[in-house]
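Starting off with a structure, shown below.
Let's look at subunit A:
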Amino acid sequence: MKREGEIRIPSGCAISGVISKSGKSINGREMITSISTMHDRSNGLGGGFAGYGIYPQYPDLYAFHVFYDSNKSREECERFLDRHFDIINLSKIPVRKSDKIIAEPLIWRYFVEPLKTKLKDSKLDEKEFVSKCVININSNIEGAYVFSCGKNMGIFKALGYPEDVGEYFRLDEYEGYAWTAHGRYPTNTPGWWGGAHPFGMLDYSIVHNGEISSYDSNRRNIEMYGYKCTLQTDTEVITYIIDFLLRKKGLSLEEAAKVIAAPFWSTIDHMDEEEAAQARYLRAAFSNLLITGPFSIILGFEGGLMALNDRLKLRSMVIGEKDDRVYMASEECAIRVIEPELDRIWSPNGGQPVIVTLDSCKDKIFIK
Partner candidate 1 sequence: MAVNYLYPEYEIVRDTNKCIACRVCERQCANEAHWFDPEQDKMVCDNAKCVCCHRCVSLCPTKALKIVKSDHTFRENANWTAKNIKEVYRQAGSGGVLLSSMGNPEPYPVYWDKILLNASQVTNPSIDPLREPMETVTYLGKKPTKIERDKNGKIINNLAPQLKLSTPVMFSAMSYGSISYNAHESLARAAEELGIYYNTGEGGLHEDFYKYGANTIVQVASGRFGVSKDYLNAGAAIEIKIGQGAKPGIGGHLPGIKVSEDISKTRMIPLGTDAISPAPHHDIYSIEDLRQLVYSLKEASDYKKPVIVKIAAVHNVAAIASGIARSGADIIAIDGYRGGTGAAPTRIRDNVGIPIELALASVDSRLREEGIRDSVAVVVGGSIRSSADLVKAIALGADACYIATAACLAMGCHLCRSCQAGRCNWGIATQRPELVKRLNPDVGYKRLVNLVRAWDHEIKEIMGGMGINSIESLRGNRLMLRGIGLSEKELAILGIKHAGE
Partner candidate 2 sequence: MKRIYVNEKWCLGCHLCEYYCAFANSGKDDMAKALKGVKINPRIRVEEGEKINFAVSCRHCEEPLCVKSCITGALTIKDGLISFNKDKCVGCYTCIMSCPYGCIMPDGSGHAVQKCELCTKNACGEPACVKGCPNQAIVFEER
Partner candidate 3 sequence: MSKIVIIGNSAAAVGCIEGIRSVDKASEIVVISDEQHHVYSRPLISYLLLGSTDRQRMKYRPDSFYADNMTDVMLGKTVVAIDPKAKNVKLKTGEVISYDKLLVATGSSPFIPPMKGLDKAKKCFTFMKLDDALALEKELTPKSRVLVIGAGLIGLKCVEGIADRVGSISVVDMADRILPSVLDKDGAQLVQSFIEKRGVKFYLNDSTAEISENKAVLKSGAEVDFDILVVAVGVRPNISLLKDIGADCGRAIKVNEKCQTSIEDIYAAGDCTESYDISADTNRVLALLPNAYMQGETAGVNMGGGEKVYDNAIPMNAMGMFGYHMITAGSYDGDVYTETDGMNYKKLFYKDNRLVGYIIIGDVERAGIYTSLIRQRTPLNEIDFELIKSKPQLMAFSAQRRAKELAQRH
């Protein structure tokens, strides 16, 4: 049986997310409750979570979560990390053993910062340096896989139903201002944890439900710009595209949405001239990064969440609001189970991004 990276595996899924705009703590338990409601949208072959604001003790350090197949892999990886980073803290990620979670790898967590000299020598900016290092580990160190590498955030994922994965990682012991969750329904039975979602790149994490038809077009394009789609998953390529558009091209979230889920030409023709000109430009300039086929994604980033559907809305997604919280999920039940009394609930149109940020970093995020 081939695993992610060796073969492209389509899958259906459930996703859920929540954010407190005022930055209040949300316990990981809530996300577990939410995603477990959509149990039937998963088939036990992958689940995962991303939490933002969960490492207040090390807010400025990169938190690497790493799967190892063996101690040999760990040793090799740690040697690499030693050469490139200052490791402030390292430990196994605490787990709650369960017979529902099997084929466990070694799971380690490192709080690191790039070695100043190495960073300087690389002539890269810090984020690019970190991402290059992560890609390097994942591509070149056999048995080692960095599955989370952002600041003050962390991804937790495993084989199994998402609620079991949440219990396993003891998420009830984490508090964050935003969470996303994912339950997976792949169409074969791969045996590898790295294939579970969310997928992360620096502080970006993606949970995704769908199967994009533009995959290879997107992959072959994005790979020209230093990315390597080792997992051959939608989530991976979408994450890279978002990273490319936001971080490397300096687009705002809305602009990136106009690339990924570009408005139809016929829609553009009806826009006012300025808006149309921008939309045309973005489509022409990044035509190969248009993502078609069904998808609903929740993008997590430092300070917020963005929900986005493909432009035909071929996957379900609803948004709920209550006080300072915004909920996003594949199904309404996943929201109602944790907040039965909503102020507002709606289903965004295809291609219409829903962007929610912490009140404190609104200005920081949109225009770079």
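Here, a contact is a pair of C-beta atoms (placed from the backbone, for glycine too) under 8 Å apart; a residue touches a chain by one contact, two chains touch by 3 or more; residues count from 1.
Selection criteria: all candidates are chains of the complex that A comes from, given by their letters.
The structure presented is a predicted model; accordingly, all values stated were derived computationally and were not measured.
Enquirer: Only one of these touches subunit A in the complex, so go through 1, 2 or 3 and give me its number.
Expert: Selected candidate: 1.
Enquirer: Which of the residues in subunit A come into contact with candidate 1 in the complex?
Expert: Counting only subunit A, the residues touching candidate 1 are 8, 10-12, 187, 210-218, 220-221, 223-225, 249-251, 255, 262, 264-266, 277-278, 281-288, 290-294, 311-312, 314, 367.
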